[in-house]
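With one protein chain removed, the remaining protein chains of the complex are shown where they sit.
For chain A:
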Amino acid sequence: MTCGTGGEEGGRERDNGSGPGEEEALFSALLEDSTEDLYEHAPCGFLSTLLDGRIAKANATLLDWLGYRRSDLVGRRHFSDLLTVGGRLYYETHFGPLLRMQGEVSGVALELKAADGSRLPVMVTSKVKTGIDGQPLLIRTTVFEARDRRAYETELLRARREADQERDRLKLLNATLQTTLLPPALANVPGLDVSAYYHIASADEVGGDFYDLFPLATGTWGLFLGDVCGKGATAAAVTSLARYTLRAAAVYDPDPAAVLANLNTVLNHEYNGDDPRFCTVVFGLLTPDADRGGFHIVLASGGHPPALMMRADGTADFLPTPGGQLIGVLPDAHIATATVHLAPGDTLLLYTDGLTEARTAAGGEDRYGDDALLAFIRDLAPSTASDTIGAVRVLLGTFGTGVDDDTAVLAVHVPRAGSEERH
């Protein structure tokens, strides 16, 4: 069996013992395929244009695709004449300048207009041919038919647009959900200046921090601030459960340790399977101190970072609640309590660990930490609630994307008698 001019059978035949002489004959037969023929009938369109875009040469493949005779184009038409009007605008504003500046532009998606008015989606690559002196002489362009590819890309674009819309929708949903997890306004407590701030680390996920300040029986107020482990919808569900449990438990028995014990029981009951959910919380009960002025505060903490107390005399320190355990892990979590007097001029600051765990340089390893926070607060003291929250906001701003967890801060302050800072 003699070999044909190609085909799979021929290939196998040669492997099965055809001599090297026969192979050479085959190749030389193929090589009679002249370069001229290769140019004219290459599987892509070739086009040479002068620098002003006038068509100087085009191969048969391209003429065939477009249905033009050579004499229709060469010397008569410009490359941009072959483009759709939109494509021409794109060519003149992007492709042309880039080609001038870079000498080459590749992979540009365009549509060519055929003689019969139909359109041919193509991918175009152009390169400027320069003379020996580096002066540009003409532009060589290859044109690849891209009908299927364009259809695929159009589909990709559609999918991308859809994904962008979905992402916007998700952000909106998250932002809405987040606001529903926070109180629309904190209770107005006579004689107390209150301020809070919630820093959202990621618009793509709902965080698990929460806080509230609300009235209890006449003359007492409850406040809490906490952090549910994890993020997203599951964390949001726990946050919601924690908030209404704390509010209800405080009505039932306002003793802070009892409130947290109730929350602990509820979380243990609700998430008792292989998906335990827990949180850290600090709960406070505020009562005006008729004798000394200011407020009497009982704080209970379940595994939460210690509150900071800023005194009127400018000193500041942590308010330790040691030994308090995470809420929702053990059936009988130990809850630590502390009692403190908030005198006129004093400020109590509650915060979640998003603040102390923030990376001080984006991408770096260093965390802000307790010591740095204490130093910061000592510099700040004495301060009002809103000034303290304002300063923390600025601090968080300096970390930028280094704040990788949501952060909640809540400050309460007793204005000095007769001072203008009273709200």
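Throughout what follows, a contact is a pair of C-beta atoms (placed from the backbone, for glycine too) under 8 Å apart; a residue touches a chain by one contact, two chains touch by 3 or more; residues count from 1.
By our rule, contacts and distances are computed from a predicted model.
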Hidden subunit of the complex - UniProt protein name among "ABC transporter substrate-binding protein", "Assimilatory nitrate reductase (NADH) alpha subunit apoprotein", "Putative tricarboxylic transport membrane protein" or "Regulator of RsbP phosphatase": "Regulator of RsbP phosphatase"
Options A:89, A:172, A:361 or A:417, residue touching the unrepresented chain: A:89
Touch with the omitted chain, as defined above, among A:55, A:73, A:105 or A:412: A:105
From A:156, A:217 or A:233, residue that would touch the chain that is not displayed: A:156
For chain A, the residues touching the chain missing from this view: 51-53, 78, 80, 84-94, 96-98, 100-111, 134, 150, 153-154, 156-157
